[in-house]
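A protein chain is absent from this complex, but the other protein chains hold their places.
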Amino acid sequence: MSFFARFAQNRGALVGLIILLMIIAMAILAPLLFPESPWRMVQRPFLPPLSQEGFPLGTDTMGRNVAAGLMHGAWVSLLIGLVSTSVALLIGVPLGAIAGYYGGLIDDILMRFTEFFQTIPNFALAIVLVAIMQPSVTSIVLAIALVSWPPVARLVRAEFMSLRNREYVEAARLVGQTNTTIILRQILPNTLSPIIVLASLMVATAILLESSLSFLGLGDPNVMSWGYMIGAARTVIRQAWWLSFFPGVAILLTVLALNLVGEGLDDALNPKLSRER
Amino acid sequence: MSDIATETVLSIRQLSVALPKGADRALAVENISYDVNRGEIMCVVGESGSGKSMAANTVMGLLPKGVRPIQGEVIFEGQNLITLTEKQHMALRGLKIGMIFQEPMTALNPLMRVGAQIAEVFEAHGKLTPKQRQARALELLIEVGIPQPEKAISAYPFELSGGQRQRVVIAMALALEPVLLIADEPTTALDVTTQAQILELIRDLQRRRGMAVMFITHDFGVVAEIANRVCVMRHGQIVEIGEASEVLDHPQNEYTQALIAAIPSNAMPPHRETNTTAPLLDIKRLNKVFRSRGGWFKPSREVRALDDVSLTLARGETVGIVGESGSGKSTLGRCVVRLEHPDDGELLLDGVNLSQLKGDALRRERHRVQMIFQDPYASLNPRTRVGMAIAQGPIANGTPKAQALKQAGELLDMVGLGASAVERYPHEFSGGQRQRIGIARALALNPELIVADEAVSALDVSIQAQVLELLEELKQRLSLSLLFITHDLRVAAQICDRIVVMQHGRIVEQGSAEQIFLHPREAYTRSLLEAIPGRGASVAVTA
Amino acid sequence: MLYARLIIMRLFKAVIVLFLIVILNFLLIQLAPGDPAAILAGEAGAADQEFLNQLRERFGLDQPMYVQLWRYVSGIAMLDFGYSYRLGVPVFDLIMARLPATLLLTGTAFLISLVLGIIAGSMAAARVKKPSGSIIMALALVFYATPLFWVALMSVLVFSVYLDWLPAYGFYTVGAGYTGFALILDVAKHLILPATTLALFFMAIYTRMTRTSMLDAAQQDYVKTARAKGLKPSIIQRRHVLRNALLPIITLAGLQAGQMVGGAILTETVFAWPGIGRLMFEALQQRDYNLLLGIFFFSAALVIVFNIITDLVYRLADPRIKGAS
């Protein structure tokens, strides 16, 4: 069975993929459909959804077009999710690989270091980091990455520990391949599937984290993300439910879709381990 | 039919079991019929994928999801088991039919005490009081011959050895004195001496209780040891069925003949000339101790894997290292290829001491000793093309890529796979073919010595024979020097010039294959030989 | 005896980890822009240089950093966490005053999520391929994907504002003067919304994990053995499948329990719950270093304590790792 056929067997994953593609399409089409800045105050404030043409989702506290914000926000949220996950992978994969491959003292040191990061509660650490670096897309991405790499390191380490004594790795060692080659060519490719699955979930978590930070007022004020929209709307939730409702649903759908896709990938990449559904 | 020996307990008639869609064939078993009678052991023999366990699982009502009987009857005590509801089946399981499984290590719940797990059988069928159940459990443990049964009853499974666990599983299966006992490869995962004990136990219990036993195995040696009747299966069909002596001595079917012929000889090893040239490998007083890492407050535990091991191997010679699990034979092999670092002692290869080399110095010497691994599924990187898997050795040692790949093609040809295999991925090959790839990979660097670590143990017996044949052929053609590590004395007898017997990290005895087989000096060697299943039986073996 | 030695060993390690955490956090916080003196002056709405200097001298901020670090660390070694800059109250007292509320909230949420999550997960595992099982999993996924603070806002809107069933905020009804049982009831009423909100997310995680873990366990050989004994499916599920499936849950639960102190910042903010999370956020905004470091210290200590507890529970649940480190 082809990879996609296995993936598509999981009905939920297919739905997730479709939702995700729609959200990506939203992000790409945003500048075409709403060429004006989403920050422009274009109508009177608090216009309810569907009450006026051109403002299907209404306007916000300052008369900005919610639909435009939602479309442009898709881009920002996805970007923050993807970049922070990539950064987390860049930290976590090498650390986990080295710890798992070499074991012993190196492993001990690296794992203590990892535990260290896990001893301060995640969200608290993210808040502190953003506050220290002052809120901006960069600091938010870094903070999210810095709190989310330990699970990656642990996963990669566990995979490496189980793979490093596989016979094909020993064979590679026997024929005189260097450690670097073995790590990169023999083991790493075989750890990719769980990493990909984890990464898809991390993107989802990152989007949630960003929205939580924004909610506490620690978002970047220059970009309109969904988290920003909810954060800005929470004080007016009583007057204008739609301001927090639509971005909330957008986050929910994105996170949901990413999770479904993650499960589908899990099934497709690890056919033997796939859970029955 | 008053004769006890022919009272039919289980009767399988024209049974066909369907596999779910997408499996490699439509029917797991097709139109099979056989009986199991009171007081006899019926062996169902076959290689992997023959469908030998399917009938048993149908009887138990334990078929995997999606697998279902579509035709035929399974009559037990007058009922057709196929038509039973799950509830009715539940009432039979454990009470009338007991079952023993292959993997004693995983067949017991790791979180429950042994006694409780046995008592559960009574509980399931509402028998006895909790106190009586414990008492019965103890009696059963005594009956299956567990050492220190009073302790074992409150032990957790992990505290018992594999053989002991299998005894516990047997105790559970026999707790309610079932009419029929199904044993599904119950000794495959065990060491040879343990296997002999368990076989003895099953036979003994069967005789004492007059049960009917359905014994599923892939090993004709085991068949010869215990079977009254034999049913040989292949691709879901019965190819031959009959009295054990008949089938073993005069197999009618070609496949059966091939299977029996493929069993490595066990009576008389062929006589070989012992090579007397100067040793290629000279191991002197090699030691290796494994320490479980202790904490700051915890003493570390030590296992002596190699205890002053010394041996030599001449150029062109094949030396077999034989021992049970934990004997240190694999550690020895891994030290020789330097996957392990020996604590002390010398490891002279053509005069160069490899034992203490490290880092790059070691990497440069690695090409001289190569290894053939046990598990054909784990020994090839699933994401590397076969050609590349073979070529990466020469590439790592400086051969240009194109040339290395071309050589890989030639090697694949030599091991009988054809050069076209270069472009394919491991999952496209069967277990036996993969083992050939593994051999080609070991040959790619023109090593002076090859270590084969249980190289054929994971293969079906007919495949095993083919791979051994290939090795033998290559040995002759390339005058290979081989260190052959195995738990199976019969295999060792077939290919080795000399044999070294190990136990607890020490060499017990070494000598020519012939001498070890025919005139073992040590008691341990003798017990190993005696434990070989089927050894005493008059199996049709060509020496 | 074994446990005692293990605990001593772990505590010894914990002290070292805590010591490192104190130093790291101390340095980390120094990177934040602004200092407590400037913020306090800012709050006062007017300040001159003299005022700032007075404050800095009083807080010891005029000293070189290594002196500050040394003072702090040696204070911690004597279990002296110093005074809150802003509130002028010993940090220890502040934390102790807030800790019970946080533990009550997170502890309740923890228990709810664990119990309900395991129940829902087992139900879903038993109903694989059935609509009811799919519905449970779909719900779990939705809870997992919904931003926590959003649920909090919406639940206040529905249950407090429109339905007026439950109080929207706070720890108890101020000024009602309840005592005894009435007070307990009052606190419980205040607890429902925040605890439920907080529990939903974790419940979703436990549900998913329990189901996966149970499906895995159901594939194991010993389950087949149990079936061969003729045991009823319900007993097999409970005694053989669930018990083994719970092992990974214990690990996860331990992790979550450790994060209890810092994990409820959002919930505490929305529901005005007078807990540690909120205190931490305020301390951060105020650059109240002593207080912030104190909170970090306590939450890290809690994480470590729960790690040890998890280890012990795991050992109780799984006889195999007795003695192994």
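We just call them A, B and C in the order they show up, numbering each chain from 1.
Definition applied: a contact is a pair of C-beta atoms (placed from the backbone, for glycine too) under 8 Å apart; a residue touches a chain by one contact, two chains touch by 3 or more.
By definition in this document, contacts and distances are computed from a predicted model.
Participant: Considering only the chain that is not displayed, what protein name does its UniProt record carry among "TorD-like chaperone", "Putative, Na(+) H(+) antiporter subunit C", "ABC transporter substrate-binding protein" or "Hydrogenase 4 subunit B"?
Facilitator: Hidden chain, UniProt protein name: "ABC transporter substrate-binding protein".
Participant: Of the chains you can see, which ones touch the chain that is left out?
Facilitator: In the entire complex, chains touched by the missing one are A, C.
Participant: Check the options C:T269, C:N290 or C:N307 and report the residue that touches the missing chain.
Facilitator: Answering carefully, the residue with contact to the hidden chain is C:T269.
Participant: Can you tell me which of C:A41, C:L105 or C:M280 touches the chain that was removed from the display?
Facilitator: Answer from the full complex: C:A41 touches the omitted chain.
Participant: Among C:R10, C:R86 or C:K224, choose the residue that contacts the chain missing from this document, as touch is defined above.
Facilitator: Looking across C:R10, C:R86 or C:K224, the contact with the absent chain belongs to C:R86.
Participant: State which residues belonging to chain C touch the missing partner chain.
Facilitator: Where chain C meets the chain not shown: residues 32-35, 38-52, 54, 58, 86-89, 94, 97-98, 101, 153, 156, 160-161, 164, 168-171, 173-175, 269-272, 274-275, 278-279, 282, 284-287.
Participant: By the contact criterion defined above, which parts of chain A meet the unshown chain? Give residue numbers in ascending order.
Facilitator: So the residues of chain A touching the missing chain come out as 37, 39-41, 45, 61-63, 131, 134-136, 217-222, 232, 234-239.
Quick note on the criterion: only the chains that are shown with their structure count from here on.
Participant: Skim through the chains and flag the pair connected by the most C-beta pairs in contact.
Facilitator: Looking at every pair of chains, the most contacts join A-C.
Participant: Using C-alpha centres only, name the chain that sits farthest from chain A.
Facilitator: Most remote chain from chain A, centroid-wise, comes out as B.
Participant: Using mean CA coordinates as chain centres, what's the gap between chain A and chain C in Å?
Facilitator: 23
Participant: At which residue positions does chain B touch at least two other chains?
Facilitator: Residues of chain B never touch two or more of the other chains.
Participant: Where in chain A do residues touch at least two different other chains?
Facilitator: Touching at least two other chains: 276.
Participant: Mind pulling up the chain C residues that touch chain A in the complex?
Facilitator: So the residues of chain C in touch with chain A come to 17, 20-21, 24-25, 28-29, 31-33, 128-129, 141-142, 144-150, 153, 157, 161, 212, 215-216, 255, 258-259, 261-263, 265-266, 269, 277, 280-281, 284-285, 292, 296, 299-300, 303-304.
Participant: So in the complex, which bits of chain B are touching chain A?
Facilitator: Listed in rising order, the residues are 22, 65, 337, 339, 363-364, 366-367, 369-371, 373-375, 378-384, 389, 392-394, 396-397, 438, 441, 444-445.
Participant: Touching residues of chain C toward chain B in the complex: what are they?
Facilitator: 5, 8-9, 12, 220-222, 224-232, 235, 239-240, 243-244, 317-320, 323, 325
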